[in-house]
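Got a structure for you, questions after.
As you look at this complex, bear in mind that one protein chain is not there, while each of the others sits in place.
Letters are used for the chains, namely A and B, taken in the order the chains are written, and counting of residues starts over at 1 for each.
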Amino acid sequence: MHIKYFATFRELAGERSFDLDEPPPDVAGLLELLATRYGDRFRRAVLADGHLGPELILLVNGRNVRLTGGLATPLTPRDDVSVFPMVAGG
Amino acid sequence: MGKMLMIYPDKCTGCRICELACSFQQEGSFRPGASRIKTLTWEREGFSVPLLCQQCDDAGCVSVCPTGAMHYGPPGSDLVELNQDACIGCKLCVIACPFGSVNYDSATRLIAKCDTCAGAPQCVAMCPNGALEWVDDAEQTRARKRVVGEKLKAVFEEVK
Partner (left out) sequence: MYGWTGTILRVDLTHGTVRRERTDRELAHDYIGARGMGGRIIADEVDPQADPLGPENKMVFAPGPFTGTFAPSGGRYNVITKSPLNNTIAASNSGGTFGPELKYAGYDAVIVEGRSRTPVYLWIRDDEVVIRDASAFWGMNVHDAVDAMRAETDEDAKVACIGPAGENLSLIASVMNEMHRAAGRTGVGAVMGSKKLKAIVVVGTGPVTVADPDRFKSAVLSCTGKIKANPVGGAGLKAYGTNVLVNILNEVGALPTRNFQDGHFPNADKTGGESLAANQLVRPKGCYACVISCGRVTKTDNPLYPGMGEGPEYETAWGFGADSGVDNLDAIVKANYLCNEYGLDTISMSATIACAMELYERGYLTKEDTDGLDLVFGNAQAMVEAVRKTGTGEGFGKRLAEGSYRLAESVGHPELSMTTKKQEMPAYDPRGVQGIGLNYATGNRGGCHVRGYTISYEVLGQGPPMDPHATEGKAALDIAFQNLTAALDATGSCLFATFGIGGPELAEMLSALTGEEYSLEEFLRAGERIWNNERLWNLKVGYSAADDTLPKRLLEEPIKTGASRGEVNRLDEMLPEYYSLRGWDADGVPTQAKLEELAL
């Protein structure tokens, strides 16, 4: 699994991307794993009271996980994950 | 302990909300000409800095004022104050201020300078970027002010 970080998440993670050979089975497991790897600031940005952080945009293969089951969204080793803070422009 | 108004030019984005807040406080409408604080902008370089009365300890505007209208506040206030009734509109203070922060308002034909909104400066309250702060006048803030002054000087050199 290839995980990419953008905007403030690049600063929080201290790296642009990260590869996992055997990812957890779902988004909840992945975020727990990443939060453990990157520490408390990262954890606060991705999780809030056991839910997806309100200012997190998490894409799995380009699809927003809020549309595909949230934390329960299933994952496979072939998935691409993109981690964004809430961003905008125009 | 007195308070002082600190400028952080590196945080200023040139939005001029400070001018609007000041003029709104003075007149209840929006007329930047009435503002005591002025934002200087160099457009080609995209650099801005708010300038306002520094309430100097050794104030040129007070020294040159022929009528005593511009005067130091009572002991402990740390302010330079203007007595509008004694002002004859000679504008020597405007010329004397090294920061260009004594203003002559051509609409009202009056001298205008920052009075810190009686200790609750509206420019500080409305600045969206933290470029202005109203802080305790301690030795360390004075030191910080000197650092900011140096930075400001460096940026002025840069945009020259």
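In this section, a contact is a pair of C-beta atoms (placed from the backbone, for glycine too) under 8 Å apart; a residue touches a chain by one contact, two chains touch by 3 or more.
As the structure is a prediction and not an experimental result, all values here were calculated from the model.
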Interface partners of the hidden chain - shown chains only, full complex considered: A, B
Listed residues B:G46, B:P66 or B:P98, member touching the removed chain: B:G46
Positions on subunit A where the hidden chain makes contact: 4, 6-8, 10, 55, 57, 59, 61-64, 66-67, 82, 84-90
On subunit B, residues whose C-beta touches the chain left out of the figure: 10, 13-17, 20-21, 23-24, 27-34, 43-48, 106-107, 126, 128-129
